[in-house]
Every structure is written in C-alpha cells, then in structure tokens.
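Heads up, one of the protein chains got dropped from this complex, but the rest are sitting where they should.
Labels for the chains are A and B, by order of writing; each one numbers its residues from 1.
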Amino acid sequence: MKKFVAILLAAMMLLSVSALAENVVKIGVYEPASGDSGAGGKQETLGVQYANLETPTVVIGGEEYKVELVYADNGSSTDKAPSAAQELVSAGVSVVLGSYGSGVSIAGSEYFKNANIPAIGLTCTNPQVTAGNSHYFRVCFLDPFQGTALANYASKALGAKTAYCLGELGNDYDQGLINYFKEAFEGLGGTVIVDAFPTNNADFTSYLTNAEMYGAEVLFCPVSIAYSTLIIQQAASMNLAFPVLGGDTLDSNVVVAAAVGTNIDLTVTTFYQEGANPTFDEGFKAWLNSDATALANNGGNDMISAVSVMGYDGYYMALAALQAAGTTDSAAVMAVLPSMEIDGASGHIVFDENGDAVRNSAFVKKANTATGDWEFVTEQTVE
Amino acid sequence: MWNTVFPYLLSGISVGGQYALIAIGYTMVYGILRLINFAHGDVFMVAGIVMVYLSASGLPLWLVIPMVLIITALIGFVIERVAYKPLRSAPRMSVMISAIGVSYTLQNLVLYVTGGLNKMYPTIPGISETVMVMGAKTKMVTLVTPVLTLVLVVLLVTLINKTKIGMAMRAVSKDFETSQLMGIKINSVISATFVIGSFLAGVGSILYFTNYPTVIQTSGAMPGLKAFVAAVFGGIGSIPGAVLGAFIIGIMENIIKGLDVILFKSGLISAPLGLSTFSDAFTFALLIIILIVKPTGLFGEKTTDKV
Partner (left out) sequence: MTNQIKQKKVDPAVLLTALIILCVYVGVFIAEQVISPNSMLFTVLKKGATYALVAVSMNLLNGFTGIFSLGQAGFMLIGAYTYAIFTIPVEHRASVYQYFNGGVIQFTLPWFVAMILAGLVAAFFAWLIGLPVLRLKSDYLAIATLGFAEIIRAILQWNQLGPVTNGSNMLRLFPNFNSFNITNAEGKVTVYLSTFVPFLIAGICIALIVLLLHSGYGRAFKSIRDDEIAAEAMGVNLAHHKQLAFCISSFFAGVGGAMLAMYQTTVQAKSFTTAMTYEILLIVVIGGIGSVTGSVLSSFLFVACSEWWLRFLDNEQFIGDFQVPLLRNGFRLVVFSVIIMIVVLFFRRGIMGTRELPDLLRRRRKEAGIK
C-alpha cells in the first residue's frame, strides 16, 4: 500500500513539472464562476473569450504563439481565492487577468507576486489592489473616483441630504466604495448612515426599514449581483420612496431584470455605455447570439455588460505586453506593463505610477423598469 | 416607539413562521432518534432548488407546488434510509457525522447542478403581492405564513394525538427499545417522521423563498441552524415549543437588525453602533443561555406531547 502511494506521489511530481507545449502562451483568467459574484465573473470572462476568439494568436519575438486561456474559479470568496491563484501559478501562465471583485484580487495578489507573475485587474476598483505593489495593474477606474462621482450624483442630481449605505460585512469592494462615498457625500454637507449585513443574509426587509426610519433620501448599496437582486426586489415590494444607487456591480442585465415591472428608481455608475463603440457592440452581440453557452453565461440575453468590455480590453492589454516583452517570461511581461498603452473598446488606456488606468469619467445609467434596459443619463467626470 | 418597532416585529413574525416549519422537523427527529439532523436545513434548500427547476420546465404552478412537496418528502425518506438506518446501532456521534456528511453532499450536489450561481425563485401569484398592515408595508406571504404555520401545527398535533401512527411516534420517543418489543414497526415510524418533517420543510421553503427569492447551495445552512436553535429553545421534542421558539427567534433577530434605529430614535445612542452585525450571533447566544440555565427548553420534556 505504501509503495503505491510513493509511486503515485512520484508520478504526480513528474506531472507537475511537465514542460510547456511549444509556441503556446498561457493567460490566466482569474474570475469567479460560482458564488455571489459568479454571474458577473462569467460576463467578464465572456469579454476575454470574445477577444481571444477575435485574436487567437500573438507574435512574440518574431514567432507566432497560440494564446491559451487557463481558467481558475475563485468562487467569489477570499478563502477559495488562494487555491485558484495557486492553480494559475502552477499552470505556468505568463500574465493573469482578473478579477471581478476586489477582495479576491487582494487575496490572490501575494501568490502572483511570489511567482513574479503580473496581474491585470479588470473591474476590481478598490485602490488597495494595486497600492504598494508593482505586479498588479488595472484597466478600470478606482473607487475614490467612483465614490465621489456617485456622491455628487446623489447630492446634486437627486438632491439628497441623508444617505443610507448598505454593504456586505467583510467585502472589500462594498466597504471601500461606501467609505469613499461617505467621505465625498459628507464633504458635500450630507449625512451618511452605514450599515452592513452578514454574508449569506437573505432578509433585507429590516435593513430597508432601517433606511426608512433614518429618513434616508437615497439608498446606496454597492453589493454583489446576488444581494442586489434581493435588495431590489424587497425594496420594490416595500414601495420605497427613495431612489437606489449602485456601483459598477449593479450594471448587469440580471439586476435590471429584477427591477422590471417595479417602480424602483435605480441608478448606477459604470465603465461603458452600449453604443460607445459600435464595432465592438455588433461583433460581441453577434457572437453571443451564435453561441448558446455564451448567451447563457451572459444571463440569457445579448445586453452588453460593461464588465465584458473590460475583459476584452484587458486581454488586448495582455497581448500588447507580451508582444512588447518579446518573450513569454512573466517577469519580462511585468517589466514592460507599466509603459503599455492601448486603444481599447472602452477608450484609451494608459497606466499611472500605481499601475492604475488613467480614467476620469464614469457613465451614469438608469434602469428603465418598463423595458428592462439601461438608459444613459450622463457622463460624470471629476477633474 | 410602537411605530418604530412594529415593522421589525412584522418581519420577525414572517420569518419566525418559516423557521417554525423547519424547526418541527428537527424537533420530531430529535424526539425519536436523539439525532440532530444537520441535513434538515439543506433539505429545505433542496426543496427551493426543485421548485426553481420544476417551474422553469414550464409546468403549471398548481402542479408544481404539490410535486415539490412530494419530492421533498421523498428526499427526507431516502436520506433516512440511506444515511441513518444503517447506523441505527452505531454510537450517536457516528450518526451525527453521517448527518454532517449528508449536509455536505446535498450542498455539493446543488453546487454542481446550479453551477454555484444564485437561482431566482419563481413568484407565486397571490402571496407575492404587497399589502399594508397597520401602516407598515409587507408582502402577503408575511400574513399567510403565521396562519398557515398554525393550521399545520394543529393538524400535526391532532395527527400525533389521535391517530395510530401518532401513538406509535409517541411511544417510540418515550422508549425506543420497549416500543420495538411491543411490536411497533420502528422503521416505518421513523420514516413517517422524516416524511412529515421534510414535507413541512418543503412548505417552509415555498414561503421563505417567496419572501427572499434567490436560492444558492448555502441558503439552507443558516435558517437550518436557527430552526434548530428554536427547537432547543422551545424544548426539544415539543412541537408547540418549537413553534413558539421559532417565532421568538425570528422576532428577536429582526429587532437586533433594527436595534440601532430603535435606540437611536429613543435617544439612547447618538450614532449607530453597527449592532446588526450580531443578528445571527444573537440566536446562538440565546441558545447557549438556554442550554445552561434550562437545558429542557421553555417547555419541559414532561408536560408536552413529545414526538
């Protein structure tokens, strides 16, 4: 018996160091496919897949390489993230894309760092993801910006004086965004009440009652898709008088579907507005409609989610870096990434000294509860 | 003050009724097998998933609901036969570990089937609508739940007190071995217990998920634990005790969620303290207090009909 175990162990060791096939470059897709953010993670992955379909090969150092996407599901939770990150590291990826959700990105960060693999954050907006390190980059905007934009919108466009913020306990995305919203909103002379619910909570009626009791004029809930659908439905059944505000996570066809047929006033800020890049929109929609699995992963319809666009841009950023590095060596890719620039579907992307994309505008969208579409409201900029 | 507390009370009664339906399953099984059926909360969750998939298949609702209840009862029956019956003579710890294993299995099966994503629960016309009660807004299901719970409890108590199978249940819970010697078919009594418990969990799941309409593999864990606490609180083995315990826990939990507001409004605190963090923990604190002070629960074992 022990001999068998020994042989098995030896075989596994050999397998683990198996050499890479020739002329294949691996890009890790570090995204949640299950859990609270699973729906969002899948949409983000779709963007990467579409880009990969469009450009399946890349020329590195004069040779053509096939791009292989390696997926690892971080389960939307910080305790599953290390395994997923380690899986990508041991698969020998040259660069990592992801993740949806800041908490899992931070939780996986150390593993990428130790293996000298650069990571390109797609929609993780918490500043802590890239702060103080040289291996994490990101193509989206940041929470201090997004929080300020939302606070401005709440205060100026909605005329609210009191805001009730509701986030999940221990979720870095929620807590971070609420924190920056609070700072900005209080700076504008408003009052902010912050509340938090435990993970796996399903009953939000008491929290919504809290909001009413405090006399809130706006409800700010930048939570995962799973929670936001619950909140919206329960808010709708309580006929809440005040509007609901959300961050980029709420910009999803799943969320707007929950609001259809209700009288909820739902507004979100996001990275991309459908129509901003017609070529991308057309191609992406055509692909979704031709591929049943992709359509199902997109929530059953062909509405373009902003996170898909970020996934698309992230992929091209990774290809650009691989080309510039001229090798598949991850350390070399990391070295060239800070100076990369691309023209993505979401606009021109260039990194600042922290490795964050320089972005100064966010799209404000409002849910049309009759048709189930997102309607463009304004483009919020901060100097 | 009343106006501040009332909405929380209403939410609490609603969720309490749903906990009650789960708690009955716990208390009945414990009464007979002396087993904490950790998988019971997951049976409740599986009932939700079955509902999601059945209604997605396009069957009419009047057919789907009875089917969900029957399937749930069947799942309870199968779990008992597969996972608990072979261990009848094993130490209690083994059976409890088996229960934990079943819970783990059910969650992982659902994770596999759903892909780990939240599933939207279908709306059920009639109980999903919004109504006004004494100035507070709520769903119709909030009003239906306590009534339905009480009706089902009365039916169940009648069944236990008046029918032959009920008498057998009482006998088995009093003395397992002697009743076996007296010719009671232990296995069918235990199966009946599991079927009834799971059926009620199925009813509870329909009410619960109509209120909070997403289901994921972990949806059953917390309600399950809370229902168990309710069963202990009311005196394990006692059905009225479990129901009362469930309502108390449901109400207290929602009061804790709103405690900041209540204290704030009555001028006791100047800023919110974030006490809602303790809405789940409070249930367990209550459990530990009752275990230490009065381990038999609110209703002592002797005074009530035990199942």
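Points to keep in mind about this one:
Going forward, a residue touches a chain if its C-beta (ideal position, glycine included) is under 8 Å from a C-beta of that chain, and two chains touch if they have at least 3 such contacts.
The structure presented is a predicted model; accordingly, all values stated were derived computationally and were not measured.
Across A:Q128, A:T262 or A:T327, the residue that sits in touch with the chain not pictured is A:Q128.
Remark: the omitted chain is touched by one listed residue; of A:V29, A:V67 or A:I106 this is A:I106. Residue A:S90 is the one among A:N23, A:T55 or A:S90 that touches the chain missing from this view.
Touch with the chain that is not drawn comes from one residue among B:L9, B:I70 or B:L291, which is B:L291.
In the full complex, the hidden chain is touched by chain B at residues 34-36, 82-83, 86-87, 90, 92-94, 96-98, 100-105, 108-109, 111-113, 115-116, 218, 221, 225, 228-229, 232, 273-274, 277-278, 280-281, 283-285, 287-288, 291-292, 295. Within the entire complex, the positions of chain A that touch the omitted partner chain are 12-13, 16-17, 33-34, 71, 73, 77-79, 82-83, 86-87, 89-90, 92, 103, 106-107, 110-111, 114-115, 128, 131-132, 169-172, 175, 179, 196, 198-199.
We take it that only the chains that are shown with their structure count from here on.
For the pair chain A and chain B, the distance between mean C-alpha positions equals 36 Å.
Residues 4, 7-8, 11, 15, 111, 115-118, 120, 128, 130, 137-139, 211-214, 216, 218-219, 221-222, 254, 257-258, 260-261, 264-265, 272, 274, 276-277, 279-280 of chain B touch chain A in their complex. Touching chain B in their complex are the following residues of chain A: 33-36, 38-39, 73, 75, 169, 193-198, 200-207, 209-210, 212-214, 225-226, 229-230, 233-234, 237-239, 258.
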